[in-house]
Structure formats: C-alpha cells, structure tokens
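Okay, handing you the structure first.
Note that this complex is displayed minus one protein chain, with the remaining chains in position.
A and B are the chain letters, set down in written order, and residue numbers restart from 1 in every chain.
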Amino acid sequence: MNIIPSLQTTGDALNAERIRMDVIAQNIANAQTTRDVNGKAYQRKVVSFEAVMNDATKAARGSGNGGGDNNESQANLKTVRVSGVTADTSPGERVYNPASPDADKTGYVEMPNVKMAQEMVDLITSSRAYEANLTVAKNGKAMADSALRMARDQ
Amino acid sequence: MVDVVMGTDPTASLVARKLLDVQALRHDAIAANIANAETPGYKRVDLDPDFDAQLKDAVQKHDRQAIKNLTPTIVEDRSAKAVRPDGNTVVLEKELMIDNQTAVNYDFLDQYLSMHIQQMQQAARSN
Partner (left out) sequence: MTATIDAMQATQAIQSTDLMDAVRQMTQTEQAMTAGGVGASGGTSSVSQTEESSFGDMLSGLIKSVNDKNNVAQVEAQKVMTGESTSIHQAVLSMREAQSSFTMMAEVRNKLVSAYQELMRMNA
C-alpha cells in the first residue's frame, strides 16, 4: 500500500543524507590521523549521489506498460541513491614535525587532507537537505490525513 | 434517480476532483526535487506549464468532458537556472514553499468536496 504520496523517495533521500553526514563525521574525527590502516595519512571520503528511476516506474515498465502520459510523468520523478563513497586523493598539508613517528626522512609529516571549513559547510548543507525532506514527509502525511478525513465526515 | 441528484456534479466539483490529482502529482514532483537537491547535474521537474491554460480554457467553455479528459503531467522545468557549478537547478526554499502551498490546496479541495457531498445528503434527509 502506498497511501502517503512519494514516501519512498523521501525515505531514500533521508537515508542518503544520513550516510553523507556519517561520512562527514568520520572525516572530522580523523582530521588528525596521520597513520591510517594502510599506513598512510587518512584521506577524506566523499559521498556521491545519483538520481535514479523510482520503483513505481520500474514496476510499470516491467509489466510492459510503457506508454502514456502518466508513465512519462512517472519517469520524470526520480529518487536518489548513494552511488559510492570514494577517497579524495588530493594531497594533504605537509607539516614539519621530526619528533613524530610518522615523519618521513626530511622530518615532514603528511597530514590528512581534511579541511574543517569544507567539512562544516558540507555538514550544514546535508543537514538542511535532511530537514527539508522531513518537511516533505510531513506534508505528504498531512495530505493523506486530509483525504481520510473526507471519509469520516458524517 | 440517485444519479439525477448525484451525477450532475456542478462544474466546480469536477474541477475540484481534477485539481486534487494535480496537487498530489505536484507533491510527487517536489518530493523528487528535494530528494535530489544535492545530486550533481539534477534538473528540477514540475507540472507541465500548459496545464493551467488548458484548464481555464475548458472551464470557460463549460466543456465538462474536456475537464474530465485533462491529464496533468510532470516535465523538466526548462525555465529553471543552474544554481551550482554542477548544473543542479534545485532551490530548496522555493521547493518547500511550493510543497506547503500544495498541501494546503489539497486540504481545501478535500473540504470543499466533503461539504458538497454533505449538502446533498442533508437535502435528501430534510424531506
């Protein structure tokens, strides 16, 4: 049953933004990690999103029901998913610290390429998107309630 | 006989029922836009701009069949401009405003149709 309109799409988006926030939190937590599991400085992770066909459209296409205006509309309504979490390979700052166990021959340590300002901006953006999707879900439910109230009025 | 009373909906009722479909569809469009607010290159979608004109036309001509046949569709919004270097055209505030308006419109249409049905029931009972 699909009484609340587009709840699937909104759920997908909330999920995607939450993953993004988790990754940002991980970046921030590892801003000073000079030795990661692979022995090198931590590399910031980046989440990529992509727009994909939603399940309703896939179902309609699958049942051979490919034509008509309604299906064109459905095809234009895309949902979102995380297409991957990749490492940002740009080099981090090199800091002179010969006392550090991770210093190279010249006494420099490579720091993680995490820039706090960038991470904070990303976190705020992701958070705003998350809140916006919550509002959409709330409105969707309000619309369903409104229709159901019509059934109850005597 | 029941249809004499129930079948001849006033035009306003027909329009209200069609607009309910429109509001639900528009909410779906906004949900898709907001879901993809951070997707690189995503272009926002919305109701086909021709729909409003078609509806007004059919109402002015008192063409009930035309109203019934109207089909609202969701298309890419060609007039939307890119707000980010990656080409994404979604402006969160604008989408939220449209969605809030849509939800209220839907509620209003529900109230109107509810009142309409109630009146007919009262009319039948009062005799």
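Basically, a contact is a pair of C-beta atoms (placed from the backbone, for glycine too) under 8 Å apart; a residue touches a chain by one contact, two chains touch by 3 or more.
Fair warning: this is a prediction, and the values are worked out from it, not measured in the lab.
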{"item": "Full-complex contact with the absent chain, from A:Pro5, A:Gly92 or A:Pro112", "value": "A:Pro5"}
{"item": "Absent chain, residues of chain A that touch it", "value": "1-3, 5, 56, 144, 147-148, 150-151"}
{"item": "Chain B residues that touch the omitted chain in the full complex", "value": "1-6, 8-10, 13, 17, 20-21, 24, 106, 110, 113-114, 116-117, 119-121, 123-127"}
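By our rule, only the chains that are shown with their structure count from here on.
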{"item": "Residue ranges of chain B in contact with chain A within the complex", "value": "23-25, 27-32, 34-40, 42, 45, 71-76, 92, 95-96, 99-100, 102-103, 106-107, 110, 113-114, 118"}
{"item": "Touching residues on chain A, where the partner in the complex is chain B", "value": "5-6, 9-10, 12-13, 16-17, 20, 48-51, 54, 69-70, 72-73, 76-80, 125-126, 128-129, 132-133, 135-136, 139-140, 142-143, 146-147, 149-150, 153"}
